[in-house]
Structures are given as C-alpha cells and as structure tokens.
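A single protein chain has been removed from this complex, and every other one stays in its place.
Let's turn to subunit A:
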Amino acid sequence: MTNDLTKLTIAEARDRLRAGDVTSVELTEACLSAIDAADALNAFVHKTPEIALDRARAADERLQGREEAPAMCGIPIGIKDLFCTEGVPSQAASRILDGFRPEYESTVSRQLKDAGAVMLGKLNMDEFAMGSSNETSVYGDAVNPWRREGDATRLTPGGSSGGSASAVAADLCLGATGTDTGGSIRQPAAFTGITGIKPTYGRCSRWGIVAFASSLDQAGPMTRDVRDAAIMLQAMCGHDMKDSTSADLAVPDFEAALTGDIKGRKIGLPREYRMEGMPAEIEKLWADGAEMLRDAGAEVVDISLPHTKYALPAYYVIAPAEASSNLARYDGVRYGRRAKLAQGDGVVEMYEKTRAEGFGHEVQRRVMVGTYVLSAGFYDAYYNRARKVRTLIKRDFEQVFADGVDAILTPATPSAAFGLGEMSESDPVQMYLNDVFTVTVNLAGLPGISVPAGLDTQGLPLGLQLIGRPWEEAALLNGAYALERAAGFVSKPAKWW
C-alpha cells in the first residue's frame, strides 16, 4: 500500500487528498520510507523528515475535504540543493557552502510551501549546477534508477538536476524542483524517463536560487507526466519584486490548456539539429515523434535555425563569464567555509586558499575561463562576440516563429544515459556536448519541455524536446501532452536499490 502511494501522480494525489481518500501524512510517510530505502541512489542529500511531517499535518488541517485547497497542498516534493531553504542546509552541492543554513527562503520554494507542498529534503546536483552528469557534486554521484538490460553498471541520471530526476523516476517524491541553465532540467528528465519543463526566462523568480549564470538560469518542475508539470509549474511561477528580471505577466491556467488538441498547429523540425554521427535510435525517435504529432493533426514542416552550431561555444563564453562574476561572492567572509590559514596569511591568501579548497575542479575551471574571457584585452574578442552571436541565435527563433511555426520538435539529448565515470577521461568539451539540443533554448530565453518518448535497444529511456514561443507555456504543455498521449511511455525502472 505505502509503495503505491509514492507512485501517484500529483494530479491523482491532489484528487484523493481533496476527496479525503488519503492524508498528506500518509503520503509523506510513504515517501520518507521510500527515501530511506533508496540511499544507493544518493538522490536526497539532506533529509528533512520533521519539517515534512509538520507541513503534512498542516496540509491535512488545511485540506479537510476542501475542494478549493491549492493543487499542491499536501503533495510531497523534493527541492534541489540550489534553492535556499530557511534553516535547512543549502549548499549547491559545493564544499564552499558547507554548513550554510539560509535565513531566508527562495521565492519558488516559498510559493510551493505557501501552496501547502511538503518538502521532503534537498536533492543532489552538480556543484553550482555546473555539469551534465551529477558527477561534480560534493555529495558524490547521484545514480540513475534505470540500468541497461542485464547490466548492473551504475548510470548517470544526468545533470545538473540529477538528484531531482533520480528521485522522481524512482518514486521517492511526487515531483521535484530543478533549474536549467543549459539543459539541466531537460537532459536529466530525458535520461530518467520523466517530464521536465524550463519555462520562459522571467517566468519563475530567481530570488534565493544560488546563481550560476543569471541571464540563463530558470527554475522549473520535474514530474512524472505533463499534467503534473503544468500543476507544479503553476505554483512555482509568477511575478516577484525581488527579482528585477521576473516578468509582471498574468500566469495562465496551465492545466486547463491540456486538451490534447493540436489540430492545425505548425511544428518545425530544425535541419541543423540533424547532427553528424547522431545515433540511429535518436534519429528514429525524432522521426516517430514528428509522425505522432502529424497523426494528431499538426502540420510538420522543415525549418532552419542557421546559428545552431554556434550555440554551445557562445554558451561556454557567456555562462562561465557570468559564473565568474556570481561566484566572486564565495570568499570565506560572509558564509560557508573558510580555509585554515597559516601564520601571517593575509586576506588575499584567505580568498585564494578558501576558493581552491572550496570549489571543485569543474567549478574552478569555469570560473577561470570566465575570468579570462572578461579580462582586459579579451572582453571584445570573446564576451562581446558571444553576446552578438546570442542575438543571432535568438533572431533565428524569432524568424521561425514569425513564419507561423508554433513549436519546434527536437531530440532532448544526443544519447541515452551513460555510465558514471565513463566520460571522466574525455576532455571537458565532450561533456559539454550533452547540452547541444537544449542550450539554444536558454540562450534565446524560450520555454522548452522534455517528454519521455521511448526506450533504446538497451532498455534506457529517451526523450523528445518541444520548444515553444516565449510566454506560451500553456500551448507548449498542450503540445507535450499530445506527444505524451501518442508516445504512451509507461515504462518504469526495475527496482534494484
């Protein structure tokens, strides 16, 4: 019985909670035991059972069979470690924030809390959200609940929101928050057979979320299906005075938009996404997805996004540049960890030792690359050039949308989940290629969603991505809903943990 409770979708749990059929305490206890039994996945890195049960009891009070209780009321969820949560460790999976307990709550997690959602704990991730495999975490790797058929190799759940993906796929929580700077919601969602949406830049407040690259970062939900993504996104987004880039726009009813009717909608297939050396399985999945949308009444057209090739290199200038600036605050003075100093060490030694000890290898590398591209003499050649290319990448999308395209269909990732450690010998650029289909969306500030659409020959999930027009998450979610219904993906990982 308890096991079945953790498998409920948010929509099912909401309906049963409102009907008084199940209590939030029952749901929460079921999730807490599932979490305790899943340490092998290393998804939850700070468990908060007491907070969870307190909030579950409060949610049950609030529910009392009330139909008008918020949709997220009583729903047990996980929060990525990147979100500041009041009084609860929030260290962005970094050693440098060891012991940090924020005195405040991020806007997104506060909105979820105010809606009655129950926080079960904090979720593993790549350090400062820099990574595509959850292997840069100070907590160690998060592990994918999926395995290749007949093979016990530990696989990555993707990154950076790897703990969120693993926890939702393994039924440890009903949904989780993620953040996405270059693909960090959509790639792990695809690797674990779940749904993840990055909304339009500005839809969710970034206040209280540890900043990586401020012009690219967006929060979003990671859930079992599209309906749940609509419900949870609804609770997460909206205008916030504390984030000057958050949009003062009305938030539509996302769930109400899920009709599955996409007749006459124009779906673009960008030819530049047909990468050289793309595995045949990915190519087939993509073609199948296009066919499904066509069968559902959409018009599928070939389109061109000519600057696609330059998105990753532009990203690897802009994101490290912003990171080097954002991460300057970790200096061993105001919060987190300070290195042990030698006799006579001054303030500069304190900074240098603290940052050398506190930041992991990938974070150091990106901070230094960012420092370099912003330094005198290189600013124009690298940073300004990348920002101009970014303008062109956004213009590509604007052109296509102006031509009447409603959404764009692409693969979510260039491969299925790979083994932990398998990429450790390659140069950093090989790892960066994971984001090749997702990063354009961040650079253009658009909404994008990853939907599980099939299994590869080794039995691992593969995802498709739909990209929408700015602020049209409702239509995007509906397109994803149509795709989800046509794909009929129901596989779950066989429990081994």
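The rule is simple: contacts are C-beta pairs under 8 Å (C-beta built on N, C-alpha and C of every residue); 3 or more make two chains touch, one makes a residue touch a chain; residues count from 1.
Criterion: contacts and distances are computed from a predicted model.
Note on the omitted subunit: UniProt lists it as "Aspartyl/glutamyl-tRNA(Asn/Gln) amidotransferase subunit C", one of the names in "NADH-quinone oxidoreductase subunit H", "Aspartyl/glutamyl-tRNA(Asn/Gln) amidotransferase subunit C", "Electron transfer flavoprotein subunit alpha" or "DNA mismatch repair protein MutL".
Checked against the hidden chain, the listed residues A:103, A:302 or A:425 yield one contact partner: A:103.
Checked against the hidden chain, the listed residues A:304, A:375, A:457 or A:491 yield one contact partner: A:375. Touch with the chain omitted from the figure is made, among A:444, A:462 or A:482, by A:444. Think of the hidden chain as still there; on subunit A it touches residues 99-103, 200-202, 215, 241, 244-245, 247-248, 307, 309-310, 312-314, 316-317, 324, 328, 331-338, 341, 345-353, 355-356, 359, 364-365, 367-369, 371-373, 375, 382, 384-392, 394, 427-429, 432, 443-445, 470.
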